[in-house]
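As you look at this complex, bear in mind that one protein chain is not there, while each of the others sits in place.
We call the chains A and B, going by the order they appear; numbering starts again at 1 in every chain.
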Amino acid sequence: MAKVIEGLYYSESHEYVRVEDGFGYIGITDYAQHALGNVVYVDMPETDDEVTAGEEFGAVESVKAASDLNSPVSGTVTEINEALEDSPEMINQDAFANWIIKVEMSDTSELDNLMDAKAYEEFCKEQE
Amino acid sequence: MNYKYFPHTPSDLQTMFDKIGVKSLEELYAEVPDSIRFKGDYELPEAMSEIEVRRIFSTLGSRNKQLTCFAGAGVYDHYTPAVVNEIVRRSEFLTSYTPYQAEISQGTLHYIFEYQSMMTELTGMDISNASLYDGSTSTAEAVLMAVAASKKCKTVLVSSTVDPKILDVVRTYAHFQDIEIKMIDAVDGATDKADLERKIAEGGIAGVLVQQPNYYGVVEDYEGYADIAHANKALLIMNSVAADLAVLKTPGEWGADIAVGDGQSLGISMAFGGPYVGYMCCREKLIRKMPGRIVGMTCDNRGQRAFVLTLQAREQHIRRQKATSNICSNESLMALFVTVYMSLMGKQGLREAAELSYAGAHYMYDKLIGTGKFTPAYNRPFFNEFCVKYNGNTDALQERLINEGFFGGIKVADNTIMFAVTEKRTKEEIDRLVSLI
């Protein structure tokens, strides 16, 4: 069973947002990394790029699959997780600890459109 | 069935029908609506024996004229070592599929790795893919790649000295993706650097495409081009004749980001236009933007070194509409062809063949100018191909040469002819051609 963490916001395309100090840390969920298998590459935007809720900002690749990353919220990328460039497998080790981008959110009310841990857990169950 | 490619005997057919539960071949198509069922006879000849097939092709072949080739324009009559055809015809290579099953495809994967290694050595670049169709489509793919890499810009600057046939293909691809192609002027047969600087300064440029040697055979000076492109966040794409790079300053040394071109000059038959092989090499940071297959090194579960198709998540069978390109097959067998060619010729042989071509072309150029009937078209260095102006009727001259067994160059303007010389051309052939003028 995939891990789900309380206090995060979840999207239907299996990204999460962790809100800390007003910033949104976006990554893929444990469920998503399980489905994907060994992550070999993370295609990330550049800092200062704009992301829009529901729109693609990058991709996560395994050997035989690739999954687009859709931003759960809108805003400006203030940092990317550079460690993933050399060690993409960190996503498999701990998807929640290894966020992909840090975003200065332009509209925090967008968080209300996302699922909480409980709803997401249900959502994952339905997927199976 | 009584045909050599169909092994089914009447008893085989019966056993198979019984297993399937049908009574005839007809019944296997029971679900095809009658209205669209093909019931007639194809308008084709009846089956032919090999003797008859050979006779037909021999008759067709006799309708072609065998000419000694002094033409180029992207396709060159280079020498092919005997070994190359012998290897390429081996059915283990010829009749295999794309090497998806690495365990029984190491032959193919091995030579593609070698091909990639050799192409990067030749071009002075970091990375090569497993080949593309030809020089024109690889150039078009490079243009798409530059636009995809820039994310924001959809204009590419192309030098007016790029082969118009390549430009046509680039324009076709660009049109359908709403990519704008803007031309950079030429001065005396070479790219106008000042015009490049002017046009790139207007902004919005994803890439700059130049050719070396250019369409007119001129070896251009691309000093500073990479800096200009990079200062404007554009990629520099350089198209080159592969064989010439054994001697000429490489795309890597010019600072190009993507090197593309045709590998036909590495001993591949002219074959009326194909198959050839398109090469594409790039800087390491662009590897995941590259179209086409890529072979990488890894190891197997027995601890042996092994080769495998890699970075497949870029490709159409996984990414579908988000793939870097729609390309599926490459020109694998032609990649084998040039790999065996380069293995035999080696660094010394490639250089020697290129130097012979260079010497032959310059000898011919001097001879032609010496007749007093030709004048130089440009005052620029050239390699094994050059343009000269003829002070008579160009068409009549070329027809006269054909009657004497020569394909005497390509007419690139009303009174301008472009000649090419390779290591296959002899001094006698050149002297004879010149004597006919």
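A few comments on the model shown:
By our rule, contacts are C-beta pairs under 8 Å (C-beta built on N, C-alpha and C of every residue); 3 or more make two chains touch, one makes a residue touch a chain.
The rule is short, and it goes like this: contacts and distances are computed from a predicted model.
Taken from the listed names "WD40/YVTN/BNR-like repeat-containing protein", "Binding-protein-dependent transport systems inner membrane component", "ABC-2 family transporter protein" or "glycine dehydrogenase (aminomethyl-transferring)", the protein name that UniProt assigns to the chain not shown is "glycine dehydrogenase (aminomethyl-transferring)". Note that of B:K23, B:R54 or B:R198, the residue touching the chain absent from this view is B:R54. Summary of contacts with the chain left out: across B:I184, B:A246 or B:L433, the touching residue is B:A246. By the touch criterion stated above, the residues of chain A touching the omitted chain are 38, 40-41, 61, 63-64, 88-89.
The rule we apply is simple: only the chains that are shown with their structure count from here on.
A straight line joining the Cα centres of chain A and chain B is 42 Å long. Only residues 288, 312-313, 318-319, 322 of chain B touch chain A when the two sit together in their complex. Of all the residues in chain A, the ones that touch chain B in their complex are 40-41, 43, 59, 61-66, 68.
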